[in-house]
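Here the complex is missing a single protein chain, while all its other protein chains stay put.
Moving on, here comes chain A:
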């Protein structure tokens, strides 16, 4: 019974979130400007062209009517047709998803283990030179703007060393009727630099979180008890400290993963990586409202889903959560 109420509450929250998000997105993009100037060639179009295109897109209707029409269409699963690409908006988002998904996954596969290891190491040796270096490195990694980091990675990895290509997605293989590049060697070479660019700030973030958690745990009674029992410090670190600090880390990994799915705009733009973030920023710039709304909806759903998964992980990781439920 309690599970049903929890799920029901979650769903209605998610539904409310989607509604609010769609309203903000809709009004926001409307207030930026009129998309019709990006659709017709502004340097050659006549006033008549502009007027006819406005009517064809339904932009002559009052905003609330446009919004109601949008909601009505979304309920039937139709996000409309992209103003710019003339393709169904939701299909367009879905076609960009594999690229973003594999990039974000690989970045997180690099970031999470590396960050946790560094954090445990630094926290275990609190105050040592290892700790100080990890701390310093994480501060600088977090303060480097991602466009600069990306340019430097291109400079080093592509221009000077020539090991990696400077951008693009490389060769892809079809799997589940989607194109994936992590399955080919060429695709992996293309993935390396953008994945690193996304991973570096996350390594820093996770390392800091793991470090402070470790320091806290090390001073707890149970750790001292373990040590008194004669357990090796490695066993203490991985069997006792790690599970205890993992709840905040899992939270941040989930949130950051969602963030990379949606907002890896800078990295995707610089590496010409055809992902969702780039689609989002393009559709904002070109005022391509159907695509923007489809992307925002997808992002919101992804965040809601990720949060649910993170909550499930809490229960797996922390027996107290399981018991209280």
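Everything below uses one rule, namely that a contact is a pair of C-beta atoms (placed from the backbone, for glycine too) under 8 Å apart; a residue touches a chain by one contact, two chains touch by 3 or more; residues count from 1.
As a convention for this text, contacts and distances are computed from a predicted model.
Novice: Which listed name, "Spore germination protein, GerA family", "2-hydroxyacyl-CoA dehydratase", "NADH-quinone oxidoreductase subunit I" or "ABC transporter substrate-binding protein", is the one UniProt assigns to the chain that has been left out?
Specialist: "ABC transporter substrate-binding protein"
Novice: With respect to the chain omitted from the figure, which of A:167, A:213, A:258 or A:277 is a touching residue?
Specialist: Looking across A:167, A:213, A:258 or A:277, the contact with the absent chain belongs to A:167.
Novice: From the list A:56, A:71, A:109 or A:139, pick the residue that touches the absent chain.
Specialist: Checking each option in A:56, A:71, A:109 or A:139, the one touching the absent chain turns out to be A:56.
Novice: Give the residue, chosen from A:87, A:109 or A:316, that touches the chain omitted from the document.
Specialist: Reading the full complex, the residue touching the unseen chain is A:87.
Novice: State which residues belonging to chain A touch the missing partner chain.
Specialist: Within chain A, the residues touching the omitted chain are 32-50, 52-53, 55-57, 83-87, 92, 95, 151, 154, 158-159, 162-163, 165-169, 269-272, 274, 282, 285-287.
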